[in-house]
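The complex appears here without one of its protein chains, the remainder shown in place.
A and B label the chains in the order they appear, each numbered from 1.
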Amino acid sequence: MDWSIVGKAALVLSGLSLVFGALLAIASIKFAVETDPRVDQVLEVLMGTNCGACGYPGCQVAAEAVVEGKAPVDVCLAGGPGTAEAVAEVMGVEAKTREMGVALVHCKGGLAESPPRARYQGIDSCAAADKIAGGGKACDYGCLGLGTCKDVCPVNAIRITRDHRRWVNRGRCTGCELCIEVCPRNLIEIVPRKQNVLVMCTNKDKGRKAREVCTVCCIACKKCEKVCEFEAITVKDNRVFIDYEKCTQCGKCIDVCPNNVIVRVVPRKSRSTKPKADADA
Amino acid sequence: MGWVRNLQRELFTKGGVHPPSNKIAATMKIFPGPYPETVVIPLSQHIGAPCEPLVEIHDRVLIGQKIGDSEAYVSAPVHSSVSGEVTGIIEYHHPTGVEVLSVQILSDGMNEVHPSVEPLGDPMEMTPQEIRKHIRRGGIVGLGGATFPTHVKLAPPEDKQIELVIINGAECEPYLTGDHRMMVERGEDIIEGARVIQRAVGAERIVVAIERNKPDAISVMKEIGDEYGFEVAVLPARYPMGAEKTLIKGITGREVPSGGLPMDVGVLVDNVGTAAAIYDLFYEGMPLVDRVLTVAGDGVAGHANLRIKVGTLVRDVIDFCGGLVGEPGKVILGGPMMGLAQYSTSVPVIKGTSGIVVLRGETVWKREPGHFVCIRCVLCVRRCPMNLMPYLIGSYSDAGMWEELETLNINDCVECGCCAYKCPTKNPLVQLIKVGKEGMARQQKKMEELTEALDKE
Partner (left out) sequence: MPREKPGGKGSKGKDRKPELLHIGVSPHVRGRNTTTSIMGWVIVALLPLTAYSIYIGGLSTVVVILMSVTGAVVTEAAIQRMRHVKVSIGDLSAVVTGLLLALTLPPELPFWMPLAGGVVAIALGKQVFGGLGHNIFNPALVGRAVLFISYSKYMSTSWLTDPRALMVKTQAIESINAVTGATPLATMGHVREGELTIQASRYYGPLLFGNPWGCIGEVSAILIVVGLVVLLIKGLVDWRIPVGYVGTVMLLSWALGMDPLFAMLSGGLLLGACFMATDYVTNPMTPWGKLVFSVGCGCITVVLRFYSNLPEGVMFAILVMNGFTPLIDRYLRPRAFGHKGLVKQV
């Protein structure tokens, strides 16, 4: 083999790379676009999942908005207070964290409690299934369990078991509200984090009709309304509403509820001691 | 030489599929259906405004008595199909899967006819306005399945001249044979009804469209045609030949413009069942209280073409035919390509129910993927009668890219199901298209609101 050819090729190529490298270096200095370094720093501490919960089309844009002062430091809903603090540190301002709620799916009925009336076959999307005779779910108000909310959750806080029971991991949920819109049955609500006593049914039918389709439904018996000493509970349209301002988490309503529709969420730690209680909501 | 025909089909035809026709009931005479003990007559059996009930609980009603009507123009009244006592005005299952206000009537078995039911006189001497008024009063809607109120269809705007009335006897859906039998047994009535339609819109010609696989109907209609002076168009047997747009293209060569109606090309299409119902209305005075439908499928004991009273529960009809056989899989109202699967057999037959097809559990396709899986075989593009690109629409719809769907003309889709029928990975393409149409409409509304809000600022 003629090694001189190799030598020439190496020479030419390295010469070319030198020239182009120099050109690029000059260009990067001369035509540099002024960017605030803080954008990159903010971007680094944001969640980086581009979930869109903040209303900006991606984390990059959100970071730019924060630096330009158009968005508050707690712009990242998915990140929660921790991220807000980190952003505030980058921006050199006081972190003003807002009270973040957690998501709650207002339905307790899985496949066992609310047996289906037909077998649905089609795409795995609650909104699509809802259009076809309620996706086979006998209850017109309950959760279909196909997991559209799970799919949009940026922090994987929602879990749906095989028998269509769902759990919201309160530790992970940041209250970003993305799941609220996608639920065709409007079952998801953001409740204050301190709220432990929760209603798990939205069925508006009368008791008898509701009981036909589900064993853990609200039958609007109003016992909870009567037992509540703080006037925190109202029954309207056969549905139970808790006023989270007035509620003291005393739990008397839980004891009187005949169908166990009102539950108390216990923190994860005590799960081992009380295996029967609902660890998550 | 099946493979020669196959090759010819693959090379030279575009759009449409050939599902196994299973028209076993094609040789069976139309038989009067069961006399049900109870009927549940929904007050919304048509496209348009639902009716208000005109009767109250414990009222006695007679056959042909109006029990629901609406003030709205696009609507059709509802009549009682039995004589008996109203036992309830309740929210009840409807074939579309929702619950609608319905009148429940307990039949007294007398089958007494309401005094208002008597021949209306010679329609050939009536003005078009009078004909339309009678048709509205008779509660007649398109019996092919779309249930669009016929009096609205017969009133085209002034600038649209209808020159051709097509009486649709193509019946391209598998299993269904009701229209076929109607043409064989009631050919002259259909033509009398068609002439009423012709008079109402002032059309020049009538064409009866029949698929090639119904030779007896073709010969009967040709014979009558020579007498009355109308044409019979023999169409190739291919699904969806009977869909309005493909039918018009097949007979006249004209394409209904996107977003337009058949009247835009001077054509009016009505089902043979509608024409026969119009005959019954004018010459016997009977409003639309019953319809011919086919009971078929491997999940039901006997196949039959039955004349069923509107409001009869599907399970009564199935029992009348000998009950279910084997593990029931799907109960479909309408044909298997476009019909509605029911979750319960206690739904009533409505004006638009052209068949009850029961498929066994083992014949129902169960392995549908939950998400969009495409191997880009383009069988869907090649089979689409509307020249759309279903695989692209499906993938955009699955991804929620609503804006892109408009460039793919998703609203031209007639949801015939050819794409999903042919899809090798069994994607639920029609469902994805339906979701896409809704998503796009929602998106457009959102954008309009946004622009309005911006304009205000």
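General remarks:
Note that in this section a residue touches a chain if its C-beta (ideal position, glycine included) is under 8 Å from a C-beta of that chain, and two chains touch if they have at least 3 such contacts.
Bear in mind that the values here come from a model prediction, so they are computed numbers and not experimental data.
One of B:76, B:324, B:405 or B:440 touches the chain omitted from the figure, and that residue is B:324. Contact residues of chain B toward the unshown chain are 3, 6-7, 9-11, 17, 19-20, 97, 174, 245, 249, 255-260, 301, 315, 318, 322-332, 336-346, 357, 359, 361, 364-366, 368, 373-379, 381-382, 385-389, 391-392, 407-409, 412, 415, 417, 420-426, 428, 430-431, 434. Residue-level contact of chain A with the missing chain is found at 116-122, 132-133, 136.
We adopt the following convention: only the chains that are shown with their structure count from here on.
With centres taken as mean Cα positions, chain B sits 43 Å from chain A. The part of chain B that touches chain A in the complex is made up of residues 97, 341-344, 365-366, 368, 370-372, 398, 428, 431-432, 434-435, 438.
By the touch criterion stated above, chain A contacts chain B in their complex at residues 117-118, 121-125, 127-128, 131-134, 136.
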